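Removed: one protein chain of the complex. Kept in place: all other protein chains.
Here is subunit A:
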Amino acid sequence: MASLLFCGPKLAACGLVLSIWGVVMLAMLGIFFTTHSAVLIEDVPFTEEDIHNQQSPLQGVYDLYNKVGYNCFIAAAIYVAIGLLSFCQVRLNKRKEYLVH
């Protein structure tokens, strides 16, 4: 059971905070991408060919938007996992500190 603990209390707390921030921010980014917000146009990886060679370039751009949005959601899910892991580490650290005293 002791070997499950691999980081100290500070690192675990940092990981937890980072994960919560990551989940919130990436989820919101994902929502904004899937609703095709214009402000985020620079972050969508479209190229010249997408505009010129396609029948409906608008739909192509929207598809790219959706793809990036789903990427963000996947990253948010990964951060949920990291968050749970950090939370377990925090709890294990607290228990270890409690036991020593």
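Here, contacts are C-beta pairs under 8 Å (C-beta built on N, C-alpha and C of every residue); 3 or more make two chains touch, one makes a residue touch a chain; residues count from 1.
Here, contacts and distances are computed from a predicted model.
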Message: Can you match the unshown chain of the complex to its UniProt protein name from these: "Calcineurin B homologous protein 3", "Lipoyl amidotransferase LIPT1, mitochondrial", "V-type proton ATPase subunit a" or "Oil body-associated protein 1a"?
response: "V-type proton ATPase subunit a"
Query: For subunit A, which residues touch the unseen chain?
result: 18, 21-22, 25-26, 29, 37-45, 67-68, 71-72, 74-75, 78-79, 82, 101
